[in-house]
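The structure appears right after this line, and notes come after that.
Of the protein chains in this complex, one is absent; all others appear in place.
Labels A and B are assigned to the chains in the order they are written; within every chain, residues are numbered from 1.
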Amino acid sequence: MKMIENKIDAHATHSALVRGLVSFAKKQWIWAYFAAGATYFVTLLVVPTGGGAGALLYAALTFASFAVIVGVGQMFVVTLGPGNVDLSIPATMTLAGTLALKFMDTDSSLVVPGILIAIGVGLACGLFNFSLILVLRIPPIIATLSSSFLFQSLAIWSNRGLRIKPPEVLANFSTGGFGGVPNVAIIAVLVSIVGWFVLERAIAGRWISAVGQNQRAARLAGVPVNAVRLGVYTGCAVLAGLTGFILACFSGGANLNMGTEYMLMSIAVVVIGGSSIAGGNSNVPGIWGAALFMFLIVSMLNSYGLGAGVRLMLTGLIIVSVVALASRTGRRP
Amino acid sequence: MNREHLRALLPFMSLAILLAAVFYMQPRAMSYFGLNLLFNLAIPVALATVAQMMILMINDIDLSIGTFVSFCACVTATFVQSDPVIGYAILAGAILVYAGMGAIIHVRKLPAIVVTLGMSFFWAGMAILILPSPGGSAPDWLRTMMTAKTPFLPVAIIAPIIIGLSMHYFVKRSALGVLLRGVGGNEQAIERSGWSVLRLKAVAYGIAGLLCVLSGMALVGLATSADANIALRYTLLSIAGVILGGGEFTGGRVSPIGAVVGALTLTLAASFLSFLHLSSDWQIGAQGAILILVLAARLIFTRREATI
């Protein structure tokens, strides 16, 4: 009798523990929103005008959107497990934006082929990345880093330092809004909804998470590991290409440095958003919280009149401390 | 002569081939001054590369080396030159921060790639704070040292040889080096024998920090001034140099001499590309391509292992 009681006891404490863990996991991404909210109000303290609150939110939504779209792509890559990171996102963005805008050459009738070109560039970059990883067996970090130099060179070569303007329609669309919400934010929300469904409800999402947790076991359980990795790397590059396209239209032309900040940003929003850098365990909602947080931090530091140096320093420190605090101790073997 | 030997020779062969190509295109480079010019920037690159090697040796990766070396260069061109005491204190503090970074990465089991990427912003910010616009000047002694006229071979050749040999002695010969490589090879075995992996990792990061400081100082000595972006390329160069020199990303398999040779090869590749009159558009791309080619060449000499 006693033994049974013990067992039940043990079981109860165990499931309490499990529940605790689950709610902790949930808290992780809620925390990103909390941080974003706090930063928002702290920033408002120094923005005196009445319109400040709305304008700040609008700007935050706009700029967070770009980080969210590349963040969703990066999240899938990170989910693939330790060592999987796409460092070619900035170069892919630049290349896609440059080539697409150059092709459209401010002609509004070529919008659709322009978008297709951006997507096609992303696809090609992703394929190239993955072929380096698969065929040459280069670790993803180095493979994407070295290919990013090639992409960057291609962009420089095709751009030749000119700033090609986007077609009027696209410029208006990307800077405009609908019902008080920026258009880019609407696109980003759509991307994240699709991303969420793929991750949580599609077979592909299960496979990605399985590969990230234990690639060998996934392969032995019938998961087509290479197809999954190919899909993830090309998907990420396509999202990067799309972001580059929209960002180029938004900022009035493709610019060779336009992707630079998204290298860190894409990784930061994934990690701060509560996804595990060790792979296998990711979430989409956190990316939004983290992206808003990252933008608001910068604008907070700006509004306090801090220079570029302090801003960079604090951004770095905040990222490191958030990662250090949010880390789940106990890395899987 | 088996594949392993060939593989160990690969970095030397790449350097020799590249050197031959340069001499062929520019016979005048085959002189004391020519060599000095060709390998002019090899010293700081070699130091940054062995720094990266210290980190790769314990299965981590450092993406902040570029900005950190820039920061060190900025400190050297300002404080070390004007107020040496404060300058050296800052550099010593920075080394401690590096060691602390290693400790935190181990204790909190953080991914080194994210932490170092975050820290790269920190160092970039610090560098801008110290030196908002390009400028500063090299301390005289440093300038003298870096431009010394040594007999027979120029400093640009002698210094990398010294760096390679002393790092080889430290990493491959000393007891501490054995333990550090052991951390990369089988962390558990080290822990079981009662060593503190935490301390070892902090030491590895600390030494990497020290090497980066030296790299920044050497860079200022050569360039005579600094700016906040002076060494951004070093992040990639250092990783590439280690890999080129026969190091591995995991498993504590590194070769200090190989890493230095790798750094020399990359320095030479940059000179070579400029001899080719390659349009500057393609300079970056060519570096990426060289890196990919080298990694592909390595594949030929790697024992085929199961991918899963």
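The rule we apply is simple: a contact is a pair of C-beta atoms (placed from the backbone, for glycine too) under 8 Å apart; a residue touches a chain by one contact, two chains touch by 3 or more.
Assume contacts and distances are computed from a predicted model.
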The chain not rendered here carries, per UniProt and among "NADH-quinone oxidoreductase subunit J", "Ni,Fe-hydrogenase III large subunit", "Putative tricarboxylic transport membrane protein" or "Sugar ABC transporter ATP-binding protein", the name "Sugar ABC transporter ATP-binding protein"
Across B:R181, B:K201 or B:R298, the one contacting the chain not displayed is B:R181
Among listed residues B:R28, B:K149 or B:R192, the absent chain is touched only by B:R192
Checked against the full complex, the residue among A:V135, A:L162, A:L190 or A:A227 that touches the missing chain is A:A227
Missing-chain contacts on chain B, rising order, are 4, 173, 175, 178-179, 181-182, 184-186, 188-190, 192-195, 251-253, 308
Even though one chain is not shown, chain A touches it at residues 6-7, 10-11, 13-15, 18, 21, 197, 201-204, 206-207, 209-210, 213-214, 216-227, 276, 280-281, 332-333
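Keep in mind that, in the parts below, only the chains that are shown with their structure count from here on.
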Interface with chain A, chain B side, in the complex: residues 61, 104, 108-111, 113-115, 117-129, 132, 236, 239-240, 243, 249, 279, 281-289, 291-292, 295-296, 299, 302, 307-308
The chain A residues in contact with chain B across the complex are 82, 85, 132, 136-139, 141-142, 145-150, 152-154, 156-157, 160, 215-216, 219, 225, 263-264, 267-268, 271, 277-278, 307-317, 319-320, 323-324, 327, 329-331
